[in-house]
Every structure is written in structure tokens, then in C-alpha cells.
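I'd like to ask some things about the structure below.
Note that this complex is displayed minus one protein chain, with the remaining chains in position.
On to chain A.
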Amino acid sequence: MPKRPCAIVLTPDDSTILCADKFGDVYSLPLMGRRYETKAVNGIDANGTNGTSDRNQKQKPFAPSATSLTVHTKRNRDALRQQQKLNETKAEKKALNFDHKLLLGHVSLLTDIACVLRASPSQKLRNYILTSDRDEHIRISRGIPQANVIEGYCLGHTEFITKLCVPPVYPHLLISGGGDDYLILWDWRAGRLLQQLDLKQLVATLRNTHLGAEVVSESSTTKDTETQVDSALRICVSNIQALEIEKQKVGHPGVEIIVTCEGVPALFTFTLGANAQLQFNATIHTESNVVDLTVLRNQNSVIYSMDNCHQSWSTDVSSDTASQSPRGLMGSPSYCTDSKTWKENQVLQANLVAATRECADSYSQISQAGVAHGKPLTDLLYGLESLRKRGSDNETEV
């Protein structure tokens, strides 16, 4: 791909890959794509389409972009001179030799993409593409072949967005999260914000309990640990997953939403019902910080992976492995439809432990051997927090 992919998804008919990248563009690629043997000629793909540069210009003999009469700055004139010098010799970057098409683009870094089918007023199916970016936007576009039409935006986040989740049972709803304090529930086709859920409060409560357990002496002075929120605490949602709960008999409204945050040793679960409201269900404590999460649709279960290189609640302080028994790499809670609570899935857990034991050993060896540690390791496991803006304004005077 021309730029680093940030998120990929299949269209609902399973025919096309949509790839959202670091430069803000979304490309479509057929799942069963062809490769072209022929080398690109002068910046034009073998199939005659050109993804990135102006084809007309390339085919014409070189003419400078502006004349000496052109106004504008000294810098522009310098650029022009450079262009004149370079043009003859410059080798065009190799074009991609497989089918791909630019569908849409944000002037930002894309963070997630979803592709959803919805019924039209006449009950026919319509395709939509949802894209989120680092600049707080969620864009709703039509699907292929009209992806150039923007239907609307879901605007309300105040920091970068990292995740979009359209639950399978309620595809008219969208749950989004990222670097601000809130999960937001949307009626995405209307661009309407339905609910804002204070995730920071949940994380802070858990963290205070953790700190309270460690720093016993302070617990007497701060009575109200439950509601105190550390102003330095930053939330960064790393995943939002929807788990469909079989509805029959048990009276569950349908979907459990599971949320993870960078550097937080817990899963947060919410129940999403037909009333289009998220209801906090439970905090599932985990042994170490959660790195990622996936759902097992037919088993009412999720599997999460953990970071056993860093201390819980920290994304950079390495854990003191010598003083600790080896920690697990994975966990697997299940939703119990009888008690409507989350419980450890012991069978699955045992299988996971067995399957990952070897991996866990080598993993801790790797980190001990210093192959990956320090900042590179933090960036690898907790890359999303780096999307936060630092408020630098690099404008300077003449």
C-alpha cells in the first residue's frame, strides 16, 4: 500500500477489502486481486489507472508549473526552480502493481473503519462506510460505488478517536471511543449523539482502589477515593467489541459491549439494550494491563491478551519479573446468561494457558534479553496514546 494501513475491513458481501491509512485515505482492493507483472511506466499503473499523481501532467513533456511572472513567495519560486532542475532526472516512484482504488480521504490520520448495511426507506439494502480520524471526526459516507458522497458526521469527541463499534444486533447504533473521557453512543445515520458515558470515572475508581490497596497510610486522609479523579489520568480506549448474547429465554437485551484501555488491567462491560442505552455492567479485573481483545460469538466469551512486561497501570515501568511468579498472557471470561454476570471460563482458560505457555516463556526471555524494551516496547504495545496532540504550534515569524 502507498502508506501504512491503520485499519482494514471487508465489505459486507466479502468481495472487497477496504484499507484506511495513515495519510487519511481509504483504498478498496478486490479480495481476490490480480497482480500485474509489467512494471509501471512513468508513474502509471499497468492497468492504466493512477492512484496518486496527475496523469495528464506526467504524459506531457515537462513544462514548468509557473512562469517568472507568477507571484507568491520566494519559497514557491525556489520550489519551482527545483522542480525545473529535478524533473528530467527524477525516477518515478514505483507504482502499485495490483488493483486498488482511492475511495475517500480525510486530511488526518485514519484510525478505524467500518462497513455497514442498512435498509433504505423502501427496505432495500444500502452500504455505508464509517471512518474515524485523529482529529475527532467520524465520517459517514455512502458505500461503493458512491463512496465520494458524504452523508454526515458524528461530531462530539474532543480528542482522537481510536475505535468504532457497530454492534451486530443493533447496526443502527455506533459506539466510539478514543483519547477523551467518554464512550459515545450514536444514531450514526442521523449523526445524533444518544449517550455519553464517563469512562474516566470508571477507570479512576478502579485505579483508586488499586492505589488504596498499595498506599494504605493515605486511605484515612482521602475518604472519598471512589469519586476522586486524578487530573493527570488519561484515557485511551484500545478496543471496543460487541458480543451478541443469545436472547432466547434469558431475557438479555442482546449485546454486551466490552471496552479496554491502554495501560489498564481491566475489561469494562456494558449492556446494550433495545432502548438504545448503554448500561454499565461490570469491571473485570485482569492480572496485567490488557493489550487486545476478541470475542467468541458462539461461546458468549471473550479472549484478551495481556502485557506481562510492564507493571499494571503503567505503560513504561517494566515489571520486576524476579520477584513475581510468571504472569499469564491471556484470559477468557464468559458471560453467564443465568446470573447475568461475567465469570472466568475455566476450560477455555486452561486451554489458553497450555497453548501459550511456550510463547509466554520466550516472550519474557525476549524482553529480558533486551530485544524489545524501553520506548520501542511501549510504542509497540501502547501505540494509540501517541495520537494525542501535544499542542505544539510551530508557526514562526518571518
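In this text, contacts are C-beta pairs under 8 Å (C-beta built on N, C-alpha and C of every residue); 3 or more make two chains touch, one makes a residue touch a chain; residues count from 1.
By definition in this document, contacts and distances are computed from a predicted model.
*Asks:* From the list "C-CAP/cofactor C-like domain-containing protein", "tRNA (guanine-N(7)-)-methyltransferase", "THIF-type NAD/FAD binding fold domain-containing protein" or "SWR1-complex protein 4", give the UniProt name belonging to the chain omitted from this structure.
*Replies:* In UniProt, the chain that is not shown appears as "tRNA (guanine-N(7)-)-methyltransferase".
*Asks:* Where the complex has a chain not shown, which of A:Gly105, A:Gly212 or A:Pro253 is the residue touching it?
*Replies:* A:Gly105
*Asks:* Have a look at A:Gln146, A:Thr294 or A:Gln346 and name the one touching the chain we're not showing.
*Replies:* Of the listed residues, the one touching the omitted chain is A:Gln146.
*Asks:* Consider the whole complex, including the chain that is not shown, and state which of A:Pro12, A:Gly156, A:Pro171 or A:Gly212 touches that chain.
*Replies:* A:Gly156
*Asks:* Please give every residue of chain A in contact with the chain that is not shown.
*Replies:* Output for chain A: 23-25, 48-57, 63, 65-67, 69-73, 75-76, 79-80, 82-83, 101-108, 120, 122, 124-126, 135-137, 139, 141-142, 145-150, 152-153, 155-158, 389-398.
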